[in-house]
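Moving on to subunit A:
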Amino acid sequence: MRYIALFIVLMLIWLLFTFSLDAGNLIVGAVCAAISAAIFGGYYPRGSRMFFHPHRYFWAVIYLFIFLWECIKANFDVAYRVLHPGLPIKPGIVKVKLNVKGEMARTMLANSITMTPGTITIDIIDDYIYIHWIYVSSHDAELYSKKICGRFEKYIRRIFE
Partner candidate 1 sequence: MTGMTNIVKTVTRIIGGVVFLFGLYIVTHGHLSPGGGFAGGTIIAGAFILLVLAYGDNIMHLRRIKEESSALENIAIFCILIMAAVGFLLGTKVFFNNFLPIGTAGQLISAGIIPLFNILIGIEVAAALFTIFLAFVIFKEEEK
Partner candidate 2 sequence: MEALLAVIILLMIAGSIYTLHARDLLSAVIAYGITGFGLVICFLLLKAPDLAIAQIVVEIITLIIMIAVIRISTREDLTEGATIKVEGVRYVNLRSAVYFVTGLLFVVGFLYFFVKSTLNLDPFGVHSARMAQVYLEQGVELTGSANLVAGVLFDFRAYDTLGEATILITAVVGILTVLRLKGRK
Partner candidate 3 sequence: MILYFLCFVLFLVGLYGVITRRNVIKIVLGICIMEYSINLLLILIGYVHDGVAPIIVKGSAETNFVDPLPQAMVLTVIVIGLATTAMLLAIAIRVYRKHGTFDIREIKNLKG
């Protein structure tokens, strides 16, 4: 199942690379995609049937806009902290409990947090995610986990679960 899913994805990518529908091109592309899928198919993530659920695509598009909005907000926040003469930063590492399951969802969450300016994901160990934060505003675990992860978690859960 995983091998076939990877093969189809790679075939689409090959068509995007070459952008022609010749017979020779298709045959060479099929052979290349087959070799690639045979070697890397065992590593491809499970749950390929998610490709067939249309509502996941809908939530992915919504998530894109939410993420962009958060990203812009965080950009202004970091720019304020850098340009302010007093340099009001208070860097620290916080440990947040994860509420999402599945490695794809966790990777998505970690990458979203890294892409947002001001926060960088360091590691995921068991059910906890370690985040370097430019301004640790509170020491209450409830509050900061809601502030960092809560804004993304509910959408990611809808995309990947």
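The criterion applied here is as follows: contacts are C-beta pairs under 8 Å (C-beta built on N, C-alpha and C of every residue); 3 or more make two chains touch, one makes a residue touch a chain; residues count from 1.
How were these picked? Simply put, all candidates are chains of the complex that A comes from, given by their letters.
All values derive from a computational prediction rather than experimental measurement.
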Among 1, 2 or 3, touch partner of subunit A in the complex = 1
What residues of subunit A sit close enough to touch candidate 1 in their complex?
-> 6, 9-10, 13-14, 17-18, 22, 24-25, 28, 32-33, 35-37, 39-41, 43-45, 103-104, 106-107, 110-111, 121, 123-124
